[in-house]
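One protein chain is absent from this view; the other protein chains keep their places.
Up next is chain A:
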Amino acid sequence: MSVNTTTAPVTPGTQPHAVRRGLSIATRWIVLVGILVVWQVSTMLMDNPFFPTPVKIVQKAAVLWLPGPDGLLTRSMRLDVLPSIARALTGFGLAIVAGVALGTAIALSRRLEGFLDWILQFMRAVPPPTLFPVFLILLGTTDQMRIALIAFGSVWPILLNTIEGVRGVRPLTIETSRVFRISPARRLFEVILPSAGPKILAGVRTSLSLALILMVISEMIASSSGIGHQLVQAQRSFAITNMWAGILLLAILGYLFNLILTLVERRILAWQRESGRETS
């Protein structure tokens, strides 16, 4: 959005567009505030312990996770939130590395692709949470087990999109790099992967939400830390507000991760946006 504002010159012709844009942003905020007000009022009227008011939820979340007056991280931040984020990011990172590496290898080797294509489609169809017991038996109640589950469960969109993206690189693009005698390493890293970039990033984005889901699930069972663990503990001890606060935290985390990914993607794919806009 910041990009658009810097490049769009204000001319009389664009004025109505800017006004419409402002209106739509205003509408969005009005709707959001409206929903919050309705939520607050209705929960106050209900006065049901299972449905605390949003104000209470936010207050609880602040107590649980915002640093206190001493500036130190809270216990739940140290024991639940940070380990969760670390697991999710490690698993997600492994999924990216493995997905792109394997996907590229498979797409570049026609023989591998023939062997593996249906196997991959089949494995991908297995809902990842059902593998939890398997991983639990193989790796025990360790962080490695949870990270492995996250990585294994979220690798598929990256892997399949990488295969598709690399396979979709135009033969002429490869031929051009052959004519100019570009080394195989440069061909891979500077021609094939950038060319498949948009497809790969689309897969990465889908994988991110999978990674977060698997993070929570992997922490709900046989765990002593993590947001998933915190959620289940709260539910078991009837700390209903804590439970709602956990859900709110997950929503915020998901939103933030997605935002970061969007910004990274924008940077990497800046050329696509620029190319859509014909100058001259």
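Operating definition for what follows: contacts are C-beta pairs under 8 Å (C-beta built on N, C-alpha and C of every residue); 3 or more make two chains touch, one makes a residue touch a chain; residues count from 1.
One rule holds for everything that comes next: contacts and distances are computed from a predicted model.
Per its UniProt record, the hidden chain corresponds to "NitT/TauT family transport system ATP-binding protein" from the list "NitT/TauT family transport system ATP-binding protein", "NADH-quinone oxidoreductase subunit K", "Phosphoenolpyruvate-protein phosphotransferase" or "histidine kinase". Only one of the listed residues, A:40, A:74 or A:195, touches the absent chain: A:195. Mapped onto chain A, the footprint of the missing chain covers residues 170-173, 175-176, 178-183, 186, 190-191, 194-195, 197, 271-272, 274-280.
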